[in-house]
Structure formats: C-alpha cells, structure tokens
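Left out: one protein chain. Kept in place: all the others.
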Amino acid sequence: MTRVVVIGAGPAGLVAAIRLAEGGARVALLNKGTGGLQLGQGTLDILGYGPDRVERPLDALAGFAEAHPGHPYGVLPADLVARSANYLRDLVGPALLVGDAASNLQLPTAVGAVRPTALASPSMTAGACVDGARFVIVGLRQLKDFYPELVVGNLVRTDLPGGGRLQARAAMLDLPAREGEIDSTGLTYARALDDPAYRKRFAQAVKAVVEPGETVGLPAVLGLDDHNAWSEVAEAIGAPVFEIPLPPPSVPGMRLNRALTARAKAAGVRVVPGSKVTGFRASGGAVDSVQLATAGGDRDFVADAFVLATGGFESGALTADSYHNVHESVFDLPLRRPEGHLVHGDYWGDPQPLFTIGVEVDEQMLVRHPGGDPVYTNLYAAGGILAGATRWQEKSGEGIAVASAVRAADSILAAAATATDQGAAS
Amino acid sequence: MKTLSADVVVVGGGSTGAGVVRDVAMRGYSAILVDRADLGQGTTGRYHGLLHSGGRYVVSDPHSATECAEENAIIARIQAHAVERTGGYFVATHVDDPSWGDEWAKGATDTKVPFEEVSVTEVLKAEPRVNPKISRAFKVEDGSVDGWQMVWSAANSAKLYGAQILTYHRVTNIERDGDRVAQVICTDEKTGEEVRINTNFVLNCAAAWGGQIAHMAGCPDVQVVPGAGIMIAMNHRLTNSVVNRLTYPADGDILVPVHTVCIIGTTDQKADDPDRLEIAWDEVQQMMDCGELLVPGFRKARAIHAWAGARPLVKDSRVGSGDTRHMSRGMSIIDHSERDGLKGLLTIAGGKLTTYRLMAENVVNAMCEQLGESRPCRTADEQVPGSEDKKNYVITHRLEEREHDRFDDQILCECELMSKGMFTRALVDQPKGNFDDLRRQLRLGMGPCQGGFCSMRATGVALQSEHIDVERATGLMRLFLKNRWIGIWPILYGDQVRQTALDNWIFQGTLDVERLPGPTHEEVV
C-alpha cells in the first residue's frame, strides 16, 4: 500500500487526502491548525473575474490562463476543474453544495456587493441577484458582523450583472443567541439554531417582519451541525430564505470543513493536528520523510509521496522576512518571484506582486524549479501554495485548490499503480 | 457666506494651536481656531509619543532639556489622562561609548533633569527584552503621551472658556487693513461655504505649513522646512519603559511604549512638501537595524504600521529680533510687525510636543506685549476637562473597563477594544468626521489587524446613525481601507503579511468590496 503524507488541511489538503485514501493509499494528514475553509465564504469559486465579471467560468478558463501566463489554471484544464468541483460537491453532498460548475451564481455579500461563485450552499441560492427580485434583509442587534442597511443600501443601487435592479429593505431583530449576551458571534447563533426550540422562536421573530412576496436574506448562521436548519426556518417563515456569508468565523465554511474532515477520517486518513512540519529528509532525488515537531520532540513520517497543501502567505506557508527574502516554510522550495519591489502603495490598484509568489508545478502537480525540472520525484503541491494567482480578487481559490488536489492525488495513485505493476512484472 | 469675529484667530489645530487657543481663551480673549483638517492630523499625530524627560537634550541643547523637565511634570499633571508615566532609560549599547555617559550625567545635573545611574542588571530585570550587551544605563522620567488626546483635551478646555474650534476650515486668504491684520478667510471643506472671520490678531500655528499662511498675509519667505522622520509601530510593547540610546541625538535612537504598541523613531530627512512625505524602504531598514541594537530579535517582531511626520524647522535669517525673552532654543517666534511691518500676526514654529504649553505661553505673551496688555498665563495651573482626577493613563485601562461592560456593549475594534458605544458617541460629537478622524480619538483600526475586522462594523454602525447615507458610508469604508494601507505597505513583512493576506481574503474575497457600486473615488472629507 502506498504511503502518502499530506501537509495542510485546507480545501486542497482535505480533498487530496480523501481522494488518496479512497484510492487505496495509507494517508497521514499533518496540519498545524484548522484549515482555511472556515475562514472563507463557504462556496466553491472557480473564476469570478478575469478581470471582468465571469458568467460561465469553465468556458472562460482557457482564455484567462492564456492572458495570465504562469497562472495555476495554465496547468489545470477546464475539464479537470469541472470534474474536481463535482468531486467536492459529491463528497459533501447536496446539503452543503449545489450548482453547476459551468455557470456562476451572483450572490450578495455582507456589504451588499454582488459576488460571483460557482457552487454554493443550497441555503444561499435563493439570494441570486436578478432583475425584479424582492428581498428583505434581516439583521440581529446582537450580531456585529452583519448590517442589513449596508447590504440593502448597496444592493438596491447596483446595476445587476444580468441587467436590471432588485428591490430590498432592511429589518433588525432584537433576539439574543444566549440570555444576557450582547456580543455574539455568528457561530453562537448557529449553535443556538441547531436547537429546534430556538429555531422556532427565531423563525417566528423573522416571520413577523416579512411581507408577502419577499425573499428573506439572513446572516449565514442558520445552524452548524443541523444542515436542514435553514430549510426548516424557511418553512416556518413561509418564504424563501437565503444565507449571506460573514467574515470569520464563517459558519458555511465550518460546515464544509467539518464534513470534509469527518469524511477524511471515515476514509481512514490519520489526521494529526496541532504540530508543525519543521524538516524533511531526502535522498536520491526523492523526499523520504518529514519531521513533525510534536510536543515531545520530532517524529518522523515516512512516505512514498508527499503533498504540500499548506496554503499561501495567510497561513505562513510562505514567509517574507524584513529584508523581503521570501521562503517556502517546509521544504524551502524554489519560488517563482516577480522582478522588482514586491509591494506598492495603491490599495485599489494592480494585484500586489508579493501575493503572486509561490511554487511552480508541472501538469502532474510535481513541484518544479521555475521553468525547469521537478525538484523531487515525489513532492506534489496543491492549492494556495501555487504561484501566479491572486485568488481573492479573481475568486478562483477553491477551483484551483480542488483541481490541483485531485490532479496531485491521481498522479500519486497512478505512479503507485505503475510501480505495483512493475513490481508484479519483475 | 458666513461672517464671524473674534479677538484672536489661531491657525493650525496641532498641539501648538490647541495650546495657544486654550491659553488665549483662558486669558479672556475671544478666540477661534481653524484647521484645514481635523485636530492633531498633522505633525502632532505623526510622531513617536515621547513625553521628554529632557534627557535627550542634556548635552546637545541644555536649555531645551530644562524646559522639557519642567513641562514634563506640568503636562503629566494637567493632562493626566493623556500621559503614561512609563519611566525611561538611557542605555549605552555595545556600539556606543559608555564613557559618554559621564558627559551625559554632567549635562543632566547641570540642566536639572532628574536621573539616576542604574545597573545593567536592574534594567534587564525591568525590561527583559533589552539587549543584554548594554554596558551602562541611566534611569529618567520619560513618559509617553497620546498626542491626539492632548490636543483634544486642550481644545475642549478652550471651548469651556468660550473658544470656537472650526476643523475642516481651510484658510484661503488673510486680509489686511493697512498695516494691520483684519480678516481671515476660510472655506468650510465639508460644505464649501466661505467663512470670513474679522479679527485683530492672527497667531499662525500652522507649523510645517506656516510659511504658506504667512505668505497669504503678505509676509513672504518665511521658510519652515519640513524635517521628515519616519516612525514604526510594533504590535505590542517590547518594553514598558522608554528606551533611549545613550548617544548624541541621532536617527533611530528611541523606543517608546504608547498604548498597546511601541514605536521606534525616527529619521530626519529634509522634505520638500509636508503633504507628501515618503516612507522609504531604506529608512525602514535603518529603523530595523536600530531596533536590533536596542532589542535583539527586533526584525522578527511584528511591525504593524509606519508613518512620517514633518518637524517644522524655521530657517529664517530675520528671526533674530534681539528679543530673546520670547525665544527659546527649538522654538521660534516670528513677529511680523518687526519683520514685515504687519501688526497682528505672529508665527510660531519649531519646538517639541512636550513643551507645547510653554510655546503657547510664550507666543501669547508676545501677543499681549504687542497689544500692550498684561494678562497672566494660567494654563499650568488648571487640569483640562477629563483629567480632573489627575490619574495618569495605564496600559491596563481599556481591558479593565471592558471587564465591566462586556455584557452591555459590543466591541467593534477588537484589537484596540473600541466599543460600539464609544464609536456612536464619537459620531454624535463629530457627525461629519471620517473614520480616520474617529480613529485618532478611539484607536479604531490601529491594532494588529489594521482594520481587517472592524472597518465593516464601523461602516455598518455609522450607517445606522442619522447623518450618513449608504454612499457616504461605503465611501468612508473605502477611504479608511486605502488610508490604512498607506501605513501598512512600507512595512509589509513578517507576520503583517499573514494579516494582510487574511484581510484581503475578507474584504476582497468574501465581501467583494472592490465591486461595490461607486463613488469609485473615495470621499476625501
């Protein structure tokens, strides 16, 4: 049985680990802490802007990759991206992700922008921003990360991507998640809404402010463990309901993270959280093992292949020191780095060069020297560590993550199968 | 058009102007202060926050040293809330000559700056992060001061004595009546309205912008040269006392704990325009090297924000009026009746934040003299509003308050523990303020996340107030993000890169703030 170590538990690491384990590999998933899924918006982006708003992301990929040399989508063809998005959708099931990868939804954000994304939670899709829609956006006085007036004010003055305008109005409820608490996070509300009794009270309070014909927009807090909470709320209100993602903690992101982590464990992945990979051993052009700095000292994890899915600068997978030396923190891999100064002073200007730094991979997702050969024969990379994308602007994060993870996992499984065949033949 | 009148118009809402308007008001004059922007928005708010013990000048400028020592005690008493009595050390690092300490100690004795030589062990016990290779140390009475609080409390004191404070009033001209000043003409930047103020006397406290003001009154060639210096705020207090290098004053020789951060400063570069100060990469590197000397590992510590301030240095050959009673080293008073034959205009520049009250006293004395009146200065005798209890600021202050209101109020800015209540109260006081104006009083967005979590909350709460519509609220948010970035990008390395990436994920990734409907150009006022 081929042994694989996956480093990092964001969308790329989790998907790679699951696919590898389901493909018969023995997988250890090493993660310093909780992955980035629960910090994101809880949807699957493929391509939202290129830089103009994208309606059909799969169709746009080839042109986008051509216009952006060195972008990860240059080595991730559209059919792979589509398969991978559907793979993730099937892993978490229709309770958490729905939609068609070929076509973007246009959903409202918590400041009232209209944001493109490919797959979303079914609890969000009623928020599609189309001409003539009638929304009531409902906030909670005890929740400081959601202001319905802001959502409404910006939505109603937006010319919608498909043309036309929508109507919206704001309403505010005074409904604590817990007795005596004035400063609750979205997660506290989500936990409260897992309780059917609270859910009923909540729905009654919302219902009181809804007028006939309106679709109800709520902060994305409608249950954490109970994935049907939102639809029960909708049923009790008697109107369509949609969730609007909040800044962290993101409840939709947590749902995805929990579902994927559980799926990984069920598939037999050994998950080892809380320690950092601080070193590695290599010989003959291949990585032999990585060292995990556990509380009691370094522990060696030997494997046949390694997937680096540690993320970008946000997780510390890439670091820039005070001299602007930039390093990849586990293997100190060669990085692709633009010429010149890495940061500029125009907040609303071009993408910052710093954030396009990353590792370069070949079509198998083997890490390679920029423009050259693989660094090691068995070191693959996936997700935010890949050079060339400004994911938050492009709205391309999950698409790149899952496609590169699926490709890395499939490459490893194929290499193992070949090795087994050769072993059997000899 | 609106016409006002006052005995005295004070131009400039920095520390000098605020000190001056308080002083004239307390002496019984009617007074109006005008500033083109908010109070403390210029040099006052762009420095490192040191309340000098005087130790820095005992050799280079003994007169200033004594003034600082005296004013330090006065400010800590009358503006107690703005001042933290941190104490300070002068330390000889391993590249400094410890014997210079003898000269320093003699200077301190001569200038009456209180000090005590202490052992290296004692310094390291009190400040464990200080470089253990230091060879000699002196303890002094340095403190730190919140410049904004200092200015606002002085202005509030002036208001109690009848003064008017007109922020966002840009002076466009100063009219003369023969050899006398007659009228100050301003534009209300928020409404576009012209405001004319009839007056007998103008006190030009515009510091680095003072030359421009004097020119409007027909007094050319007052050269106030902006001496630019950069400062960098580190994420938390690496030391709880001020740490100075025991050397002749030089670049990067001080680390000052102010509120939750500590600030390293500073450099000195001649600038052409005080409104365009750059934070050069090599200056940042220079500060980092200086930081390493004082606190090993400084480069690995987290820098969260950088800024540049312009010292107003007067270069004018005609200053030497011979009347040195009103002059002290470091502060210059230009009497335009002598220089240019124009009565009713004094320009003051130079000096230090620590001696701002004394500068005000001196310039108002000069005014009284020109007017032939004798009204004594009382500013050293009375606490400003809010400091009546004479309690100095302590770092634990907000944390302790939060312990008591945590079931009653939300925290919008978690890094600096700014509550919704604090923010909405400030909005009532300054309904036309932008988020940076409120930030200077509340520390909104000044912690490690630099607005990453609080900007949207501030926008939402502002929108719930009566005066702000969604276009303005959205514009304020965009402006705030843009302005924060001005101080982030020059020091974007280490942990702040992680933060910036997460902030980008939130604002651009999740919220898609770039794609909000216009105005695409942020409102400036």
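Letters A and B mark the chains as written, and numbering starts fresh at 1 in each.
The definition used in the following text is that a residue touches a chain if its C-beta (ideal position, glycine included) is under 8 Å from a C-beta of that chain, and two chains touch if they have at least 3 such contacts.
Rule of thumb we're sticking to: contacts and distances are computed from a predicted model.
Trainee: From the names "ABC transporter substrate-binding protein", "Cell shape-determining protein MreC", "Glycerol-3-phosphate dehydrogenase, anaerobic, C subunit" or "NADH-quinone oxidoreductase subunit A", which one matches the UniProt record for the unseen chain?
Mentor: Options "ABC transporter substrate-binding protein", "Cell shape-determining protein MreC", "Glycerol-3-phosphate dehydrogenase, anaerobic, C subunit" or "NADH-quinone oxidoreductase subunit A" considered; the missing chain's recorded name is "Glycerol-3-phosphate dehydrogenase, anaerobic, C subunit".
Trainee: Looking at B:I185, B:A280, B:C368 or B:I395, which residue reaches the missing chain?
Mentor: If we include the chain that is not displayed, B:I395 is the one touching it.
Trainee: Which is it among B:V91, B:I333, B:V384 or B:C449 that touches the chain not included here?
Mentor: Touching the chain that is not displayed is residue B:C449.
Trainee: Return the single residue from A:Q38, A:T215, A:S322 or A:N378 that touches the missing chain.
Mentor: A:Q38
Trainee: One chain is left out of this view; which of A:G162, A:P196, A:G238 or A:P273 touches it in the full complex?
Mentor: Answering carefully, the residue with contact to the hidden chain is A:P273.
Trainee: Touching the missing chain, which residues of subunit A?
Mentor: Touch with the absent chain occurs at residues 31-36, 38-39, 178, 180-181, 184-185, 187, 191, 248-249, 254, 265, 270-276, 292-297, 299, 302, 314-316.
Trainee: If the missing chain were put back, which residues of subunit B would it touch?
Mentor: Given the touch definition above, subunit B has residues 128, 235-237, 240, 260, 301-302, 394-400, 402-403, 406-407, 414-415, 417, 447-449, 452-453, 494-495, 498-499, 502 touching the missing chain.
Please note the rule applied: only the chains that are shown with their structure count from here on.
Trainee: Quick one: report the Å distance separating subunit A from subunit B, using the average Cα coordinate of each chain.
Mentor: 43
Trainee: If we count contacts the way the header does, which residues on subunit B are in touch with subunit A in the complex?
Mentor: 281, 285, 288, 299-300, 303, 406-412, 420, 453, 456-457, 459-461, 463-464, 469-471, 473-474, 477-478, 481-482, 485-486, 489-490, 492-494, 497-498, 500-502, 504-506, 508-517
Trainee: Of all residues in subunit A, which touch subunit B in the complex?
Mentor: My answer: residues 36, 39-41, 49, 53, 109-115, 142, 144-147, 149-150, 153-154, 157-159, 180-183, 245-248, 250, 312-316, 319-324, 341-345, 347-348, 354-355, 391-393, 395, 397.
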